[in-house]
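Below is one structure, written out as structure tokens, with a few remarks after it.
Moving on to chain A:
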Amino acid sequence: MYFSSWQQALQMQGHGMYVWPAYLIGIGILVVFTWVLRSRTRDALRKLQRQVEPSDQVETSDSGA
Partner candidate 1 sequence: MATNDANKNWRVVFKRWFHQWASPRFFFEKTASWLPFLSGMAIVLLGIGWGWGLFWAPPDYQQGNSFRLIYLHVPAASVALSIYALMAMFSLVSLVWKIKLADTWAQSCVMSGVLFTFIALMTGAFWGKPTWGTWWQWDARLTSMLVLEFLFIGVMVLRTAIEGREAANKAAALLAVVGIVNLPIIKFSVNWWNTLHQGATFKLTEKPPMPAEMWVPLLIALLGIYFLFAAFWLLETRLLILQREGKSQWLQRWMMTRYCIDNKDKDKF
Partner candidate 2 sequence: MTILMTLRHLFWLALRREGLLVVQKSSQALQPLLFLTLIMALFPLAISPDQKILATIAAGVIWIAVLLASYLASDAFFAEDWQSGVIEQWRYSPYPLAWWVQIKIVAHWMLYGVSITLMAPLLALLLALPWSQVPILMLTLFIGSGIIAYSNALAAALTLRARSAAVLVLLIALPMQIPVVIFAMAAINLQASGESILAPLAFLGGLWLFSAALLPLAIAMALQIMMTA
């Protein structure tokens, strides 16, 4: 490890205030996008399931959460 302590790694000799926010925002965007795609997929799957479900089994359909 290049830095001798976490404190130093956070500061990066004054450049930490540029490096860390950039990484946080970047990773945040990627995480949010992943979450959006996954939740939209889940919605699509649920919709499809409602479509194929036999009508006499409707009472079991609320277990999607």
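Selection criteria: all candidates are chains of the complex that A comes from, given by their letters.
In this text, a contact is a pair of C-beta atoms (placed from the backbone, for glycine too) under 8 Å apart; a residue touches a chain by one contact, two chains touch by 3 or more; residues count from 1.
The structure displayed is predicted, hence computed values, not measured ones.
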Discussion item. Once the contact definition is applied, which of 1 or 2 turns out to touch chain A in the complex?
Written reply: 1
Response to the item:
Residue positions on chain A within touch of candidate 1 in the complex are 1-3, 9, 12-16, 18-19, 21-23, 25-26, 29-30, 33-34, 37-38, 40-42, 44-49, 51-53, 60, 63-64
